[in-house]
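Take a look at this one; I'll ask things after.
Take a look at chain A:
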Amino acid sequence: MTSPEPMLRIARLSKRFGAFTALRDIELSIARGEFVCFLGPSGCGKTTLLRAIAGLDPQDEGVIELAGRDVSRAPPAERDFGIVFQSYALFPNLTIGDNIAYGLVNRGRPRAEIDRRVEELLALVGLPEQRRKYPVQLSGGQQQRVALARALATSPGLLLLDEPLSALDARVRIRLRDEIRGLQKRLGVTTIMVTHDQEEALAMADRIVVMNHGVIEQIGAPEEIYRQPATPFVADFVGHMTFLDAVSTGPRGVRIGGLELHVRETNAPAGAPVRLAMRPEEVRTRDLVEGEANVFRGRVGALAFLGAFCRARVEPVQSPGAAITADFSANAMRDLAIATGQERLFGLSEATLRVFPARAEPAAS
Partner candidate 1 sequence: MKLRHAASLALGMGLAVFAGEALAQKTKVTIYTALENDQLGPFKASIEKAVPDAEVVWVRDSTGVITARFLAEKDNPRADMVMGLAASSLLLFEKAGLLETYEPKGASALKPAFRDGAAPYTWTGMDAFLGVVCFNTAEAGKAGAKAPASWQDLLQPALKDKIVMPHPASSGTGYLMVAGWLQSMGEEAGWKFMDGLHQNIAAYLHSGSAPCVQAARGERTVGLALDMRGASEKTKGAPIEVIIPKEGVGWEMEASAIVKGTKVGDVAKKIADWSTTKEANELYSKTYAIVALPGVVNNPPNYPTNAEAGMIKNDLGWMADNRDRVLKEWSRRYESKAAPKN
Partner candidate 2 sequence: MSAAAPVATRAGPVPSGPGARASTEARIGAALVWLLGAVLTLIIAAPLWMLLSKSVQSVDGAFVGLANFAVYATTPTLVAALLNSLFVASLSTAIVVPLAFVYAYALQRSCVPGKGVLYAAALLPIFAPSLLSALALVYVFGNQGFLKGALFGASLYGPVGIVIAESLYAFPHALLILTTALALADGRLYEAAEAMGTTRARIFRTVTLPGARYGLISAVFVVFTIVITDFGIPKVIGGQYAVLATDAYKQVVGQQNFPMGAVVGLLLLVPAVLAFFVDRSVRSRQVALLSARAVPYVAKPRRARDLAFGVAAYVIGAMIVATYTVAVWASFIKYWPYNLSLTLANYDFASFDASGWSPYFNSLKMAAASAVIGATFVFFGAYLIEKLKLAPFGRAFAQFLAMLPMAVPGLVLGLGYVFFYNATWNPLGVFYGSLAVLVVNTVAHFYTVAHITATTALGQIDPEFESVAASLKVPFWRHARRVTAPICLPAILDIGVYMFVNALTTVSAVIFLYGSESKLASIAIVHLDEAGAIASAAAMGAIVMATAIAVKLAHLAIDRALLGRLQAWRRR
């Protein structure tokens, strides 16, 4: 087993619910020790894929291999995973200790060994001394830690997390997300987490699998997903993105109304309609020289105060119809005294602009 054989390999996996195709031709490999997030809007098939991997809702077609073993049609109990759900799914009538020991007792281990393991796991998730309490006596975050300990108790090869943080409030969510990530690194357990929260995925995952309408849109490291979205969907779903209708002016240029911009590359022939995508935080307004490439004069429209930053609507003077969303830090707002109605210079760096084909085909919506 020294070969770089993946922990999980999925090939040609499809699943339908009646006429509805939930998953289509999924291909995916996950390496040992990797933390992978399935990210997508609700109904995109991410949970369905997770449940197929678990064997809880078997796929119609396709192969699932776990550590080189074909488990495509094995029932859940014959696979090797631990699972944590959004609802915690702690057995309310069992104590914390009994919940964690639930899978261990079944394996006929001696009582003392089970006790030792339970203590160890409780310490691991930061809940020592709580084993005699019942789930209702714990907070949501504590319950989810217990669920995590229970899933890890049998040392499974694969840890599946189905939106584990979604039911928690924001502060607990962020703390627990760091803890889970730390724990996963320490134990080296291969982990798949389903989430609809892009921030969570970006912060936790080694790799993100972005899904939409039952297909994988893109697989990549968080930065890759954020900076080089492969499709307009990914671009739009991960982070904030302004889309503008534009016309290609050659291999490295586009035009929006009267505004010409340089871009890294466009596959579209000159004159073809394209879509230009840019992130609000990449719109600069400091230290710009008029006349340089990708620097233009624009008018500041409506401003929305969002705490740490302000979101502004900017209309290029040369292309009054186009609305660009731009984020400015509180610092910038104060230093530059940006206000509605102002006209000033804005800049877009070539590397941050993405060009996508125009919405000719029926848009993915």
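Basically, a contact is a pair of C-beta atoms (placed from the backbone, for glycine too) under 8 Å apart; a residue touches a chain by one contact, two chains touch by 3 or more; residues count from 1.
How these were chosen: all candidates are chains of the complex that A comes from, given by their letters.
Keep in mind the model is a prediction, meaning the values are calculated, not measured.
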Check each candidate in turn (1 or 2) and state which touches chain A within the complex.
2
Tell me, which parts of chain A touch candidate 2 in their complex?
12, 51, 54-56, 58-63, 69-79, 81-83, 85, 87, 89, 91-95, 102-103, 106-107, 134-137, 150-151, 153-154, 156, 160
